[in-house]
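Every protein chain but one is kept in place in this view of the complex.
Naming follows writing order (A, B and C), and every chain is counted from residue 1.
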Amino acid sequence: MDKYIFELEFNVRDYECDLQGVVNNSVYQNYMEHTRHEFLKTTGLDFAGLHSQGIDPVVYKIEIDFKLPLKSGDKFISKLNIEREGHLKMIFYQDIYRKSDNKLINKGKVTAVIIKNGRPSSPDFFFDELYKV
Amino acid sequence: MDKYIFELEFNVRDYECDLQGVVNNSVYQNYMEHTRHEFLKTTGLDFAGLHSQGIDPVVYKIEIDFKLPLKSGDKFISKLNIEREGHLKMIFYQDIYRKSDNKLINKGKVTAVIIKNGRPSSPDFFFDELYKV
Amino acid sequence: MDKYIFELEFNVRDYECDLQGVVNNSVYQNYMEHTRHEFLKTTGLDFAGLHSQGIDPVVYKIEIDFKLPLKSGDKFISKLNIEREGHLKMIFYQDIYRKSDNKLINKGKVTAVIIKNGRPSSPDFFFDELYKV
Partner (left out) sequence: MDKYIFELEFNVRDYECDLQGVVNNSVYQNYMEHTRHEFLKTTGLDFAGLHSQGIDPVVYKIEIDFKLPLKSGDKFISKLNIEREGHLKMIFYQDIYRKSDNKLINKGKVTAVIIKNGRPSSPDFFFDELYKV
């Protein structure tokens, strides 16, 4: 896999920074979630809409390597790729790059599954929408 | 009104502090909301349960005077009183005191209404539960 | 005062929504803070930079009227005007409009003061920068 299929630009917001003066680690999960949901919309699906149909993509596992901190005033690009693993898992590769110098800020891997009416369900419908795009 | 009818103790959590090294202003709304919801439980009602019945208490207006900042390591007491205003409004008086010296940190007034199936609805059921306690 | 001097467009992010399915009230303070800080940058000043010089704009009082909720998928415009009050106070009028229909979402008034080395200080330098723009 040598490229990303979606990217989204953000600005650091000062309230996201903690007393160390850098973006708090938990906030990267917010950035990554927003990136996945915006990506989802490009396929014609949306998170709130799926939830109202009883379909909930849920995060099963998250791994993030923090390389460099983002600070107040930084702009950054959140990039995403996706792969299927087995019948049920979707793997999102999500990396964040500082805009000014293209340095890698962090490297994430998010494993998600679809829960439909309380049980794991195939993500086929999602990949079908994705490959139509 | 010379006293509070409910109080709840909290510790500042470091992730709630921003780059000025103090609790970010928006976080006081979180503290105040959590205080209201815990208070609600003492009446036998709960926020998530009400929501699942189509009953949503919603904040109509908020006013907060910020007197002193809370910092990492501070413990504080969030205190609450309630009054009815007219047919539909509930006024929560919510003040926060630093535990170490009992100094007033901020003073809040929150006006809430009950929305039931999309329309403002009487908070009678709430005051009924409250006065039973 | 019949117009705004600054505006910023946002998208609701799903993690900002709470179990009622709408943007949590406290998040509007985040939106408003981010709007003020981005506005500040247009004058050549910035919040983190001021903090590192011992100058901290702090919120003294906040009043927000919540008119309509924002939901997942909504885009909105956060608009701002500013007025001086007395020697020390800066009043920010901050209103949020839903983009799709220009409906007023909420109406805010934020009173801020400048704290310099622990004491209230004149915001002259700020208004000087502002009127240069």
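Keep this in mind: a residue touches a chain if its C-beta (ideal position, glycine included) is under 8 Å from a C-beta of that chain, and two chains touch if they have at least 3 such contacts.
Computed from a predicted structure; not experimentally measured.
Enquirer: Please identify which of the visible chains the hidden chain touches across the whole complex.
Expert: Hidden chain, whole complex, touched shown chains: A, B, C.
Enquirer: Which of A:5, A:45, A:62 or A:88 sits in contact with the chain that's absent?
Expert: Of all options in A:5, A:45, A:62 or A:88, contact with the hidden chain holds for A:62.
Enquirer: Hey, which chain A residues sit against the chain that's not shown?
Expert: 19-20, 24-27, 29-30, 33, 47-48, 51, 56, 58-66, 69
Enquirer: Given the full complex, what residues of chain B touch the hidden partner chain?
Expert: On the side of chain B, residues 11, 13-15, 17, 21, 30, 33-34, 37-38, 46-48, 71-73 touch the unshown chain.
Enquirer: Write the list of chain C residues that the hidden chain touches.
Expert: Missing-chain contacts on chain C: residues 14-15, 17-19, 21, 24, 26, 72.
As a working rule, only the chains that are shown with their structure count from here on.
Enquirer: Could you say which chain's mean Cα position falls nearest to the mean Cα position of the entire protein shown?
Expert: Smallest centre-to-centre distance to the global C-alpha mean: chain C.
Enquirer: At what distance in angstrom does the C-alpha mean of chain C lie from that of chain A?
Expert: For chain A versus chain C, the centre distance works out to 28 Å.
Enquirer: Can you tell me which residues of chain A touch two or more of the remaining chains?
Expert: If we look for residues of chain A contacting two or more partner chains, we find 14-15, 17, 21, 72.
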